[in-house]
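Removed from the display is one protein chain of the complex; every other protein chain stays in position.
When the chains are written out, they are named A, B and C in that same order, and each has its own residue count from 1.
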Amino acid sequence: MLAEIGVGTIEDLFESIPAAVRLGRPLDLPPGLSEAEVYAHLRHLAERNVCAEDELTFVGAGMYDHYVPALVDSIIERSEFLTPYTPYQPEVSQGTLQAMFEYQTAISELTGLPVSNASVYEGPSAVGAAGYLARLANRRERFVVSRGLHPHSRETLATMSAGYGTEVVEVPLTGGVTDGDALADAVDDRTAAVFLQQPNFLGAVEDLEDLVPRAKASGALAVCACDPIALGILRPPGELGVDVAVGEGQPLGNRLDYGGPSFGFFAASQAYLRRMPGRIAGETTDSQGRRGFVLTLQTREQHIRRERATSNICTAQALNALAGVVYLSWLGRRGLVELTELLVARTAYAREALTARDGVRLAHDAPVVREFAVSLEAPVGAVVERCAAAGVNPGYRLGIDYPELDDALLVAITEQRSRADIDRLAQVLGDAVAAERAGAAARAPA
Amino acid sequence: MLAEIGVGTIEDLFESIPAAVRLGRPLDLPPGLSEAEVYAHLRHLAERNVCAEDELTFVGAGMYDHYVPALVDSIIERSEFLTPYTPYQPEVSQGTLQAMFEYQTAISELTGLPVSNASVYEGPSAVGAAGYLARLANRRERFVVSRGLHPHSRETLATMSAGYGTEVVEVPLTGGVTDGDALADAVDDRTAAVFLQQPNFLGAVEDLEDLVPRAKASGALAVCACDPIALGILRPPGELGVDVAVGEGQPLGNRLDYGGPSFGFFAASQAYLRRMPGRIAGETTDSQGRRGFVLTLQTREQHIRRERATSNICTAQALNALAGVVYLSWLGRRGLVELTELLVARTAYAREALTARDGVRLAHDAPVVREFAVSLEAPVGAVVERCAAAGVNPGYRLGIDYPELDDALLVAITEQRSRADIDRLAQVLGDAVAAERAGAAARAPA
Amino acid sequence: MSAPAQTTGPPGREPAVTIFERSAPGRRAFTPPALDVPERPLDELLPARLRRREPARLPEVAEPEIVRHYNRLSKRNFDLDTGFYPLGSCTMKHNPKLHERVAALPGNARLHPAQDPRRAQGALELMWRLQGALAEIAGLPHVSLQPSAGSHGELAGVLLTRAYHEDRGDRRTKVLTPDTAHGTNPATVTMAGYQLVKLATAPDGGVDLDDLRAKVDDEVACLMLTNPNTLGLFDSHIEEIAEIVHGAGATLYYDGANLNAVVGISRPGDMGFDIVHFNLHKTFTQPHGGGGPGAGPIAVSDRIEPYLPRPQVIRRAADNGKEPYFDLDFDRPKSIGRLRGFQGNYGVFVRSYAYIRSLGAEGLREMSETAVLNANYLLAKLRRAGVAEYLPVAYDRVCMHEFVLSGAPMKRELGIRTLDLAKRLLDHGVHPPTVYFPLLVDEALLVEPTETETKETLDAFADAVAGILREAAREPEIVRRAPYTTPVGRLDEAAAAKRPVIRQPL
Partner (left out) sequence: MSAPAQTTGPPGREPAVTIFERSAPGRRAFTPPALDVPERPLDELLPARLRRREPARLPEVAEPEIVRHYNRLSKRNFDLDTGFYPLGSCTMKHNPKLHERVAALPGNARLHPAQDPRRAQGALELMWRLQGALAEIAGLPHVSLQPSAGSHGELAGVLLTRAYHEDRGDRRTKVLTPDTAHGTNPATVTMAGYQLVKLATAPDGGVDLDDLRAKVDDEVACLMLTNPNTLGLFDSHIEEIAEIVHGAGATLYYDGANLNAVVGISRPGDMGFDIVHFNLHKTFTQPHGGGGPGAGPIAVSDRIEPYLPRPQVIRRAADNGKEPYFDLDFDRPKSIGRLRGFQGNYGVFVRSYAYIRSLGAEGLREMSETAVLNANYLLAKLRRAGVAEYLPVAYDRVCMHEFVLSGAPMKRELGIRTLDLAKRLLDHGVHPPTVYFPLLVDEALLVEPTETETKETLDAFADAVAGILREAAREPEIVRRAPYTTPVGRLDEAAAAKRPVIRQPL
């Protein structure tokens, strides 16, 4: 091959690289390994993680241990979906493009909004992207954010705001839900957008019917981050005046993967069609009138509009979104309802089972779908460790993000947590709290 | 749909079944479960097995813990290979048929025999099938079998002999290998076939160059069961006059699967082309002269020849054979040699490392490729239990099949057992033997 | 405008190239682990005279080419996950994806068959539970999972029959099978050392009872039957047949390939059968893999039990009041012995067990009801589509899970053979039914839709068949020269058999 090129050595091909910037030594990395050795090494690393198969876990906090049907894996593992690039050549990408179209339809159905893109990175960055949309749409410079919004979303929004230049003010929670009056006070005519979450981070279902009109009172956009599973039973945000609905797509057929890859969904009302970030698939016909699909409205995008693009996103999460629409097809129209009703029933049961134990109280009594918060009359960290020792992960420590809830635990239920599992949690958690209190009493001065 | 058929109820469709033979009650089986529940149930069952990921295992005895490359799974999981039936319609089965043709070529290369079928069930039944071929070929009624043949093969041959009417006589081993003189004495002009194994069950490499001519002296067929991996370094049986070479295909890219499904390979000299059992793919052309592949020589088979067929086999192990040829392509011409040379080197090392420990002796000193036998000066069962407690499975207890080797252990090495692993085995096994001997000494009357 | 010739065209349509032809010296996918033991001359370890002189000429290819090669090959297959596959007698039902997942769990996939039973309790329990479920479904108390496929189960069954008779000092020489029997039945009879005697089929499609009475005698060891039989018809005289056969001291063998019609509805044991084989790759969803793997467990009555293959999976009561545990029982003095290595196709058992647990008692019965419903619906639909004139049903009765059409009139009137129809169906994106089986029916077309197909799919199939018949009436040549849309056209099988090229010349 070198002869064909007309050079003597491979070295010659790198002549354009000045000597001064050549590495001139081997990389300081270990030598290569055979496949069996790499597999063994990674298996040993993986075994040092305590995963959802190793303990009975009730951690949620934005990502949930739902069962991922085998059919989802079998489809997304097909090389025809797994290995192609973004569908730049529609004639040989109809599979991906039609799947995007189907995905957009499903998200539109869940959110009650007519416009969905084909995915963004994940939940919190989707919130940041919604902020950018609002910023460009009404050129205002202020965001009002409910404290019920996922802490990662609030932080991501703040990080991105430092770039596109917006200030972020927070509205407190009362009784577990966003304080409507405080919200109304916080919103003014400089407010670009108001950010809510449904259900909010504490699992509480927000009264969007009340909040959204107040949020939009002076022309701000209403943005709502949603749990897509909960949307199976809750009023769709679009029905309640929300302008942009976003969220973390992981619960829809994506594995936990220690946090990613998953996908973010992004839906909006018709008014923002041409301000959407990311890819959008659209239906059209070919030269012979055959139905087909293409990437459309590309003049929004970075590769065409460059510095005037609605977003800089390029590679997104197409494969994860495919898993999402396959999962939703697997659940189906009735299945999603049945799933959410099961979650509501088991969550109500869990709420009672846990609070029936001494030293465990509800942190709020707002209605919930699949996650709720309890306050413990014992140090949460110590209680969690006792539970872990018993093979139970009782939930997420709210104190990590909410100093005011340092005594609270956020408990999530999925269809993989049976009544027996919940009873076990109540037992183990109750015992741990009791043990900690006993210990504290013993340590207390007589 | 019932209306279209013109009946009132589904019951009506079963009228031809007399009431007396109707079940008339629900099956006494548990009610159905959701996918997540079935998965959880089977995962819990699987966790109650100690598999090759849970212990350091040196068990072989016909099936080996080789690394199965991810590429093999990714190919055999493709629904186009996984779900079709036997390729009865060649125009839409070229994938399967060409893969069979490639597989036949690879097996022919390994065995040094020109004719290979597309697979039989597994190793031992392949030996039985070879017996049936010989029985029909020369109508003789006597089989001579080396005691080095896998005990499962010997038993399967006996089971099938009871059907097609042959008697089976056994030739002993001396020094770990088939006794050539005893073999010569056992063979007579009533002998239909002589059965050898390479390497034999004790891991010893047989001197086929010496044995085969003696086996064939009075017109019997020479049948040899082979370890396909060992054939990467050993003289191919076809070169040494073997008429039929068969074997267990599991080591070629098939998982252990607690014994199956795997595949049996079956190769023979040209003389037996039309006596082969099972499917054979052949090359041909289509109406437009395009190259293609079909199932050929079908007049041998049960669906055409019926009671005069060369075998009753129908469904075989096509998918497992596909894994086999993909694995052999992955190893490649040089890779198979390098793999076997590594096995030979590590096995020699292991033989020395183990016998360096007190109370561990070679059970035979014949040359070996990847498996060898040691004798222990302590009760093997108790030693194995001590090793198991230390997370090591030291090998297969030969006493199970060879009363005369009740003190012996058969130890197998694969590329997944490193020098460090072998050192650990030597340590654990040596300690176990020592402990048992100490115990025995203590118990012994002063 | 169609694609000019010089293009390779879409994937799967390019000329066939084998993996050996893609080989180039020095390429490789596998790299061995580094040699970590002291290097020693090979001759010391393994004398040169025992070693190969030339490496086996395996292909030299890197992973990307292997992946592309087999990926493209796969595109030259039609498969069940792509379209309708009504291949009669093969029960091409959907294979749930869950089954591949559970079979691949390391505790199953990487469990060595020689593992001590005490350390394989999960696998043995699964096998034990599967045996119990199959026994209940068969209506026979004892099960061996060992046989590797249906035909292997048949061999086991006839060998059991032999052992049973011989144990009673009764040497019999003949086995009966109806002329509708699948080829594996007669082939098995010979392999098991018996002489085959064929039974005629009565006008109603069942066994000709007079012929049976005439041929049954104390030389007959066994009658092998399929019920519903290969015509898709349930033999209503089964009780009488059993009486006659048992009256002569012979055993009655049930070929379970058609069990999909009657699970939870009628049990072979209750019909009077002594021995039953199951095709787990048919009724119980093991994917067919292009010709296997499968599994052919057998269920038997008490009198046959002593002869079952070795080892048997059993549950032992533990002494000192501990949990009972599962074990392999080798201590079976009257056993016919092993039929294969180790314990059977365990990976297949996992899938079938998962299937039985997913459906449950009710689901299994619904499975059979729907299979029979779909078959009768398709038959009615075909009639309505007007195909009966050229493709009449061979036996005009309510069918079970499948039915047989005869292409004889089509051949007579239109000059189209069943084979032509089958090939033309390929252009409609469906796999043809089984053709020319059972042999009894002239130009037979054996159609088995299975329970996992939708009404829409069945309707589309009926329309396709009707369309082809119309097409044939107009322009028979189109059908005779089909298929057109497949990777290759009709292949020259005669040439392949005359001058067999069954391996790549290297």
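Keep this in mind: a contact is a pair of C-beta atoms (placed from the backbone, for glycine too) under 8 Å apart; a residue touches a chain by one contact, two chains touch by 3 or more.
Everything numeric here is computed off the predicted structure, so don't read it as measured data.
**Q** Considering the complete complex, which visible chains touch the unshown chain?
**A** A, B, C
**Q** In the complete assembly, which of B:37, B:170 or B:401 touches the absent chain?
**A** B:37
**Q** Among A:79, A:138, A:218 or A:427, exactly one should touch the missing chain; which is it?
**A** Reading the full complex, the residue touching the unseen chain is A:79.
**Q** For a quick check of understanding: of A:217, A:362, A:388 or A:435, which residue touches the chain that isn't displayed?
**A** From the options A:217, A:362, A:388 or A:435, the contact with the absent chain belongs to A:388.
**Q** Go through subunit B and note every residue touching the omitted chain.
**A** The missing chain touches subunit B at positions 32-37, 69-71, 73-74, 79.
**Q** Tell me, which residues in subunit C touch the chain that this view leaves out?
**A** 1-4, 6-11, 13-14, 24, 27, 62-65, 67-68, 71-72, 75, 78, 81-83, 94, 96-97, 427-429, 452-454, 456, 467, 471, 478, 481, 484-486
Definition applied: only the chains that are shown with their structure count from here on.
**Q** Using mean CA coordinates as chain centres, what's the gap between subunit A and subunit B in Å?
**A** Computed value for the inter-centroid distance: 49 Å.
**Q** List the centre-to-centre spacing of subunit A and subunit C in whole Å, with centres computed as mean CA coordinates.
**A** Using C-alpha averages as centres, the distance is 46 Å.
**Q** Please output the residue numbers of subunit C that touch at least 2 other chains, ranges allowed.
**A** 30-33, 67, 71, 98, 100-101
**Q** Where in subunit B do residues touch two or more of the other chains?
**A** Touching at least two other chains: 35, 39, 43, 53, 69, 74, 77-79, 415.
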